[in-house]
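Here you go, one structure.
Missing here: one protein chain of the complex. Every other protein chain is in place.
Every chain is named by a letter (A, B and C) in the order it is written, and numbering of its residues begins at 1.
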Amino acid sequence: MFFGSDNTAGVSAKVMAALAAANDGFAGGYGNDELTQKVEKQLGELFEHDVAVALVSTGTAANALALSCLVEPYGAVICHAESHIVVDECGAPEFYSGGAKLVTEAGYGAKLTPQIVAGMLERVGRLVPHHVKPQAVSLTQATEAGTIYSAEEITAISSLAHERGLRVHMDGARFANAVAALGCAPAEITWKAGVDVLCFGATKAGAMAAEAVIAFDPEIAEELSYRRKRAGHLISKHRFLAAQWLGFLGNGHWLELAGHANAMAARLADGISKSGVGRLAFPVEGNELLVTLPKVVDLRLKEAGAVYHEWPTHGICVDPLPGEDEVFIRLVTSFATTAEDADTFLSHLKA
Amino acid sequence: MFFGSDNTAGVSAKVMAALAAANDGFAGGYGNDELTQKVEKQLGELFEHDVAVALVSTGTAANALALSCLVEPYGAVICHAESHIVVDECGAPEFYSGGAKLVTEAGYGAKLTPQIVAGMLERVGRLVPHHVKPQAVSLTQATEAGTIYSAEEITAISSLAHERGLRVHMDGARFANAVAALGCAPAEITWKAGVDVLCFGATKAGAMAAEAVIAFDPEIAEELSYRRKRAGHLISKHRFLAAQWLGFLGNGHWLELAGHANAMAARLADGISKSGVGRLAFPVEGNELLVTLPKVVDLRLKEAGAVYHEWPTHGICVDPLPGEDEVFIRLVTSFATTAEDADTFLSHLKA
Amino acid sequence: MFFGSDNTAGVSAKVMAALAAANDGFAGGYGNDELTQKVEKQLGELFEHDVAVALVSTGTAANALALSCLVEPYGAVICHAESHIVVDECGAPEFYSGGAKLVTEAGYGAKLTPQIVAGMLERVGRLVPHHVKPQAVSLTQATEAGTIYSAEEITAISSLAHERGLRVHMDGARFANAVAALGCAPAEITWKAGVDVLCFGATKAGAMAAEAVIAFDPEIAEELSYRRKRAGHLISKHRFLAAQWLGFLGNGHWLELAGHANAMAARLADGISKSGVGRLAFPVEGNELLVTLPKVVDLRLKEAGAVYHEWPTHGICVDPLPGEDEVFIRLVTSFATTAEDADTFLSHLKA
Partner (left out) sequence: MFFGSDNTAGVSAKVMAALAAANDGFAGGYGNDELTQKVEKQLGELFEHDVAVALVSTGTAANALALSCLVEPYGAVICHAESHIVVDECGAPEFYSGGAKLVTEAGYGAKLTPQIVAGMLERVGRLVPHHVKPQAVSLTQATEAGTIYSAEEITAISSLAHERGLRVHMDGARFANAVAALGCAPAEITWKAGVDVLCFGATKAGAMAAEAVIAFDPEIAEELSYRRKRAGHLISKHRFLAAQWLGFLGNGHWLELAGHANAMAARLADGISKSGVGRLAFPVEGNELLVTLPKVVDLRLKEAGAVYHEWPTHGICVDPLPGEDEVFIRLVTSFATTAEDADTFLSHLKA
């Protein structure tokens, strides 16, 4: 029962097969190969838009690279206090951008709203040049709390951002889960909703180490290319990075994988709700659940072999907060989670 | 006939098998897995020393990370004018170090000597705080010109460096070729010869995307760990990075692969020498050849399907320089180069 | 009636005289002159401790330089949400440190407490290497809200910081006001209270452009020296920077200047309290007042020629918050503020 993170799963069989198939003969290095061209074309088609693409091997690299193309060193990124770029990337956005500032605010379910963004813009960037210059808003889709922005919610924030001269970044480490959940076209919740650059993650969803920075303004391509190389993220045998994407995207495999993960999360959520044990902190919309559990139940589950992490409540407006006899935990499902695992978890929850 | 670079080859069968074997069940992310522990132990044994290890997916990342642990932003790295860190990494060392300076000088066969290093130290770092502070010397083993430092040569430079308070970095993107050529223990040309941090490359030698920063001072471990994460180089499904290393190192596979590449380079070098066509610029000691060719021969080879790059003569003291009717080229062999390929090349050279 | 900032005042006559006196003959550049030696000695005596000193011309430079010696690029500074380093330096600390993070929290009267610091350390730095590494706490003395830390308050925070391996930075742009107000020896509220590096400001108190980074660990001297030069803050005709300090410190002039500014602030505070018009947000301990005023009074004062700024209430726990018919303003006094100015202001307040 591994619910610690979606990255504890391995690689989907189809992605492994694509890697094996790519290992045939010689190919140009650094992206000068046919598979890379094919992926770039395919991503353009998937998003129904001209795109500049930079494939990299981690989500942190993707986010930091993307943001470094959107903000100057004296700029600021408006983002949620508990976003991955703020909390879990050891300052990578500051490093890549040359020291730009992440300006943060709390928000329910790890989501920003136009009101929250407007409030931040009110207090930052007003006093030129003493304040940093807000230049980007960053949204996480699906969020770190397992919630999902609707196309309307994204559009509302993007409109405000664009009006004020800011661009919009989307951390899509779990973008596949969001698309699978919403059942929409990828375009609907990206460029059509005002997103300027998407970091599309394949790793958590079933690839080995494959993330893509996808810029809907292709003019960013040169800068992306230089910055990626300079960051040590231009993979030399690049065909193997491309191959993962081809395996991941082919025949809708990515939506299958993400759909399964979401279904397993829903199964857990449903079971938890019905059990009367513990409380779900937010609607479970993707493949993550934040749950308040009695400590005795937590102990019982761990003894039964369930693996998951305690989680901070900071910044996400959990109401009510866990009591003294409770713990706040995160459960994450993946393409590799089985219904049996979920059911075993639920049986121990109730027992 | 692919002699463009060793990274145009694919992945050795044993490394692919190790990747497939690693794809079994769940495992901790970010290096918290058994395979990673196994690799770290194995590298310590191979080098006969306590080591701090950081696995990453590119050589540029490895070099830049290592250097950023050795020099302050106000520091300088003493290195050859044509070293990869100077010419081919788009400023990654400057980026990672926060703007340290690479101080360069030309040298025969892309090699530094104690005399060259002493000369640079004479003119840099003297005028505190106007000059930057020299804090590291960087050597490439095997060099960008296909030459190899002996243990004695490394020791001579390291001794000088340590005497002046500098530490020694080794860019070992082709370290396997050097060890295979010298037939020495890895320790002989690293810590025993005064190397403080080695960037050990597996990618060019037959892995998919696997490089290791190996610090012989384990105290550097924490800094390496933070800097790697912050640079977006902490792979989440880290077991697959570890697996490549296990496949690469197991049963001396790495020396087999590198030995073969070296043998193919020697075969080419021998054939070129005997052909009376063109001139080898330097002794061919690893898997690279720098060759001056008549333009007509260059044309003939390309028409026959040979793939390779023209190469700059800058900084490596080619003597005599190519004439007007000549071109200067680089040939690189790999584990995947066949004797047939080499012989075909040689036959077209002479024809 | 200029209450906009203490930097709208000119230069005290004694500092001007010191500048004129220094303009005699030739002197070594870059601090290699007698006046500089004299200042460094004098600062050591004033603080009763061995010190490393770096004179610079702005407070932002002093703070950013100091912090860059205390934290790594992957480090974090624990500080108040409304501290000058966070809000008013356009990201200078991030720039100088190579991208370290400022981790912030609100606090009454722009002050941190051990409880607030402990809370921040609880949520940051726990998850190595995903979180940044907390390495410094920064205190502002006097604070941005006109309050002053007692020696005991500083000691309580420093003890906690040192226990956790963090060092303590003090932004002393208004340090003179704090010392004058507390009537203590400078040592009492710096190294004796656990401060590792003080940025001691003379500019706001009456100099032209003179700030000093004062490190109580003299080993930091070399790093400070390199970083200052590299930041373009090593003044070439350095004797004139030293001269300002000599004029400022000589015969307790600095305490006279700051004492006067404090007295003028107290006069205003007293008058406001007695007037029954408006509310002081916090105890007025130095030379700054944060005041809630009825809008009609604000208008009347401005029409009468009073110059001051509206001020944000964010992060400093103003209670009650200004109502719809009120404004929140900051008044700052300086050595050049006259009792007449203060009284005129008060008369318009009440009229």
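One rule holds in what follows: a contact is a pair of C-beta atoms (placed from the backbone, for glycine too) under 8 Å apart; a residue touches a chain by one contact, two chains touch by 3 or more.
None of these values were measured; they are calculated from a predicted model.
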(request) Have a look at A:14, A:84 or A:228 and name the one touching the chain we're not showing. (result) A:228
(message) For the chain not shown, which residue from C:106, C:151 or C:231 touches it across the whole complex?
(response) C:231
(message) Can you tell me which of B:41, B:123, B:274 or B:295 touches the chain that was removed from the display?
(response) B:123
(request) Just name the one of B:20, B:46, B:87 or B:280 that touches the chain not displayed here. (result) B:87
(message) Just to verify: which one of C:240, C:254, C:282 or C:345 makes contact with the chain not shown?
(response) C:240
(request) Could you tell which one of C:23, C:115 or C:275 touches the chain left off the display? (result) C:23
(message) If the hidden chain were put back, which residues of subunit C would touch it?
(response) 2, 4-5, 7-11, 16, 19-20, 22-30, 56-65, 89-92, 95-96, 203-204, 208-209, 226, 229-237, 240-241, 307, 336
(message) Which parts of subunit A face the unshown chain closely enough to count as touching?
(response) 30, 72-74, 98-99, 128-130, 132-133, 222-223, 225-230, 234
(message) I need the residue numbers on subunit B that touch the omitted chain, in ascending order.
(response) 73-74, 76, 87-91, 94-95, 97-102, 123, 127, 129-132, 312, 314
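Just so we're on the same page, only the chains that are shown with their structure count from here on.
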(request) For copies subunit B and subunit C, work out whether under half or over half of the interface numbers are shared, and give different or same accordingly. (result) same
(request) Give, as an integer number of Å, the spacing between the C-alpha centres of subunit C and subunit A. (result) 41
(message) I'd like to verify one number: the distance from the centre of subunit B to the centre of subunit C, where each centre is the average of its C-alpha atoms, in whole angstrom.
(response) 50
(message) Quick check on subunit B: which residues sit in contact with 2+ other chains?
(response) 30, 226, 229-230, 234
